[in-house]
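Let me begin by presenting the structure, written as structure tokens, before commenting on it.
A single protein chain has been omitted; all remaining protein chains appear in their positions.
Order as written gives the chain letters A and B; numbering starts at 1 within each chain.
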Amino acid sequence: MSDRIVQYSPSGRAGAIKGFLSKFLGYGGAQLGLLCLVFFIVLAAVPNILVGPLETAGTATGDFLAPPSGQHLLGTDEVGRDVLNMVVHGARISLTIALLATVISLILGTTIGMTAGYYGGRVDVWLMRLTDFFFVMPSFVLALVITPVVLEVMGRGREILGFRPSLFVILVVIGMTSWAFVARVVRSQTLSLKERTFIDRARVAGSSNFSIMVRHILPNLVPQIAANGALVVAGAIYVETSLSFLGLGDPLQPSWGTLLSLAQRAGAASAGAWWYLGAPGLCALTVSLSFVLIGNALDDTFNPRRRVIP
Amino acid sequence: MTNSSQDKAPLLEIDRLSVDYGLKGVSLRAIDDVSFALRPGEAVGLVGESGSGKTTTAMAIAGLLSPNARVSSGVVRYRGNRLPIDDDAAMRPHRWSETSVVFQGAMNALNPVHRVMKQIAEPCVLKLGMSRSEATARARELLELVGIPADRGVAYPHELSGGMRQRVMIAMALACRPSIIIGDEPTTALDVITQAQILKLLGELRSQLNLALILITHDLSVVAESCDRVMIMYAGRIVEDGTVAEIFANPKHPYTRLLIDTIPNPANGKKIIRPIPGDPPNLISRPPGCAFHPRCPSAMGVCATEVPGLDKFGRARVACHLHRSSQEDKVAIHA
Partner (left out) sequence: MPDAADILRLESIKVHFPIQGGLFDRVLNRPAGAVRAVDGIDLNVRRGEIVALVGESGSGKTTVGRVITKLAQPTGGRLLFEGRDMTSVQGTSALRPYRHRVQMIFQDAYQALNPRHTVFDIVAEPLRSLRLVKNGTQLAERVSEALAAAGLNPPGDFVSRFPHELSGGQRQRVVIAGALAVRPELIVADEPVSMLDVSIRAQILQVLIDLRDKYNMALLFITHDLPLAWLIADRIAVLYLGRLVEIGSADEITFNPRHPYTIALRNATPQIGGNPCRAELPALQGEVPSAARVPKGCRFHPRCPLAFDRCRQEEPPTVEVGSRHMSACWLNER
């Protein structure tokens, strides 16, 4: 019962959001990350307006492996396509895959982590062993195993949710291999939350386990999920890039990884075509980095609150 | 003890001390114009609710104010010399060797990975320049002094009970032979019987080592049995100061009176609950005039506008318009 300083608090939820935003945007990393992200989201949203439709070998306009010039700002590839055009279109593919994979990962990870942490005992043991399994599962191996199955089941050339089968596989694989990390974080947080007195109060109030998880535990997990979600996106972009680079991408829907793979096969590195490798590589790096910066800033923003409400 | 200590020169003098906290660019007054003197061997209780400034007062005396606190006016004198209370480095020689603090949470204040013996010996080595073996001997002596068998010194903090840990804290505070001990709610986290043991120990040590004690607590009844003098704080100011007997028998300030009434007292046999209306003020919205006037049953017009001074009544002091010394005011009250 020592001297406390009562905190100022603008009233209600709007005030809380305002306070959060001002604190979050106070971090330089958050500003930089958001700025980069907005730039790439604009690219991904309206690629046709910015650079016209995706060029193919048939519609290619430039020389082979021409360095950057006034006409082709980022040069051209080995069949004369504009690299800028492909990178902007690649932004759409890469970001969509990463974000959708993250949604899958967060839903799976939160559900499994929260269930394991809340029920404990045998449920916890089995769910966590499952988590461990996916935690150590290399995404590349899983992709190799799943791809033929998906292709067989769906047939080549069909599209699911606008994705060609191989991209859909990448999406599912990233989602399945990254949720384990989320599940671990969510479980440990749930373990400490369920010991809190307001959970006891909810039980005395007659709330069911499901209602306690959804109404009491989940809202208090949001800070952790948000902060880690941003890191998961960064990881997803990285994994997507590397899987595509290894040849699991789809040339008809080229992501940055696919572009890197094409550049590698065209011998861009030995030909000194730095623009062909550099442009998609730098994009992937920048977007991953901005998500990491945003994730860290979110963590820093939420952390003091976690200390206030231990 | 009270009578003899009255004659001695004060050990510690706090003179018109005010401390502000800077919070989000706003300056908030935590304690306002606090003055009192502490004589050698005297035990003073500093009683108040949260936000009353009792802890800030004690931390200011020990030079342990938080970085966002600022001493805006006033001085603290120890044996006549001004203490650099807002300078952490300059306070270091004084702290622990002259003034020690016993905190509330003993578990947080002790390092969990070191044996308690080592933690008690540490200040002896650092402050008194003792050798390791001398310090260990001193630590054993201190443990026995606070009622722990010296052989228990090999224990780690988590192996001790709450009461034992608090005894270790007291032993650490005594390591450099200070003349003042500040107890910041030293028994709040303890059980009733353990609390009685610790208070008894503090009382014994006080007469044995001629220690002066400043006991910070929210519990008036703790003060009743272990202090000579009580100071009641409200919203950063001292509102009443007097001997324990005086204050409990004849409280002058309405706040003190109401506070005493809220303590269940089987001795008078009356099961009556008399709540004090309203909430304690916080630093941000301190009422003008006397800070207690919105909750005070005897508030008058002047209370809302004028801050009452801490007037002397013999040895006691009261800050209340009901007790202004001038005769007209008294007439006005009874009219």
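We take it that a contact is a pair of C-beta atoms (placed from the backbone, for glycine too) under 8 Å apart; a residue touches a chain by one contact, two chains touch by 3 or more.
Everything quoted here is computed from the prediction, not taken from an experiment.
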Option touching the unshown chain, where A:Val51, A:Leu65, A:Val83 or A:Ala202 are the choices: A:Ala202
Touching the absent chain when the full complex is considered, from B:Gly163, B:Pro178, B:Gly242 or B:Pro308: B:Gly163
Among B:Ala109, B:Ala224 or B:Ala316, residue touching the chain not depicted: B:Ala224
Options B:Asn81, B:Asn108, B:Ser133 or B:Asn268, residue touching the unrepresented chain: B:Asn268
Contact residue for the chain not shown (choose from B:Glu13, B:Asp33 or B:Glu49): B:Glu49
For chain A, residues in touch with the removed chain: 1, 6-7, 9, 11-12, 16, 196-198, 200-209, 211, 215-216, 219-220, 309
Footprint left on chain B by the chain that the document does not show: 49-50, 161-164, 191-197, 199-200, 218-222, 224-226, 248, 258-260, 262-269, 271, 273-277, 279-280, 295
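Convention: only the chains that are shown with their structure count from here on.
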Distance between chain centroids, defined by C-alpha means - chain A, chain B (Å): 55
